[in-house]
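Complex shown without one protein chain; remaining protein chains in place.
Chain lettering (A and B) follows the sequence in which the chains are written, and residue indices restart at 1 in each chain.
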Amino acid sequence: MTERIEITDFVTGEAVEAELFDDVAVEHFLEAQEEWRPVVVEARWKLSATGEQHLIPRHAHWDWTNKEEDLKLLAFTFYGLRCGGKLQGLMKLQTVGHRCRLPEQIGKPLVYVDYIETAPWNIKLLMRALGREPQYAPIGSVLIRAAVRKSIEEGLKGRLGLHSLPTSEQFYLHACGMESVDKDPAKQNLLWCEFTPEGAERFTTGGTL
Amino acid sequence: MKVNNDREWLKRQAALEDGDFVSVGGFVESMGVEELAGAQNVIPLRSAFARLIQLARRERNLSCEQFAARVDVDLAEVLGIEADEHYRPALRTVHQIANFLGIPDKKLLGLSGLLKVKDAQFQKAALQFAARAEPVEKLSQEEHSALEEYVKFLCER
Partner (left out) sequence: MNPKRTMTLNLTEQEMRVLDEISAQKDLSKTAVLRQALRLYQLIDVRLSRGEKLFFEDEQKKEKAELMVV
């Protein structure tokens, strides 16, 4: 699957064409590691001068060298977003094995967002640390919309769940309109966020086709 | 399902998204990291981690840059580890250093603060090592012995 979408380049102020694709390969994750990581490290270094490095989410970069097999399993679906000749976002979904926690849909299966990242040059905090402005948007929203579509394709009606890192709660609760449940002690007390079918519909619509 | 590809939805979401982080915590478990350590008790162990890396590097007569190149990690990570006791390195960095030094991954993850350590003996040994090791230009015999003994301890248990 390849889909062309118009997103905004905030550096030039212009609409630009991006490509959403699902034939993600290990090379894409290695590209993300090589291209994205140095920018994050540089921004973290700058922020550490003002004692603000804790504002950058502390998470590991996945070692993809042993995970190539996951790319072929039915249980996992991957999406990438490319623009300006570079990878702008990556996402891994798990389509089986996770269940809803919201009382109105408890126990029903959902699609779980296992991994999602946008390139660091699209993140305001990191770019301002480097004296720049974020570039492309909306990367996260396009990926989450693809996740909702996948949920519908799988017959799960748009139900989606994830453990938000603290620095991402603003995005999931306000930009996407997901509902929060609880902090999950089994997952480092991260906040569980979930879409009902109605919530997913509200997120994905709101204009004309 | 109606899918909205038009500019209005994308513009609105761009404004709402506002350059926020979107990271989630799903994959942390699959890395085999049992628990991300909280702030408590992590700094004393990180002193030992910083000292271990520094002494191991100096014993090999490597500058930070050379060490980073040899281990295949970012220079900024090595500098952060040695200079800032609050610095949390990337999981990959710790893996790479562990491989390079021949130390079990989990032990070094515990020292770096990425993995919570409940073993009191492990904590005590780390604090003792950090206390014994002093940053000087050349490794003293004491530092050399401390380093040798501590690496041996990490590899044995």
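The definition used in the following text is that a contact is a pair of C-beta atoms (placed from the backbone, for glycine too) under 8 Å apart; a residue touches a chain by one contact, two chains touch by 3 or more.
Since we're looking at a predicted model, the values are computed, not measured.
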| item | value |
| --- | --- |
| Partner chains on view for the chain not depicted | A |
| Contact partner of the left-out chain, one of A:Pro109, A:Pro134, A:Gly161 or A:Gly199 | A:Pro109 |
| Contact partner of the left-out chain, one of A:Ala15, A:Leu30 or A:Ala75 | A:Ala75 |
| Residues from chain A at the interface with the omitted partner, ascending | 1, 69, 73-75, 95-97, 105, 107-109, 153-157 |
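Methods note: only the chains that are shown with their structure count from here on.
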| item | value |
| --- | --- |
| Chain B contact footprint on chain A (complex, rising order) | 5-8, 10, 15, 33, 37-38, 41-42, 44-45, 48, 53-54, 57-63, 92, 94, 112-118, 122-125, 127, 134, 137-145, 149, 152, 158, 162-165, 167-168, 170-172, 174-175, 187-188, 190, 201, 204-209 |
| Chain A partner contacts - residues on chain B that touch it in the complex | 1-14, 16-31, 33, 35-36, 74, 76-77, 79-80, 84, 86-88, 90-92, 95, 114 |
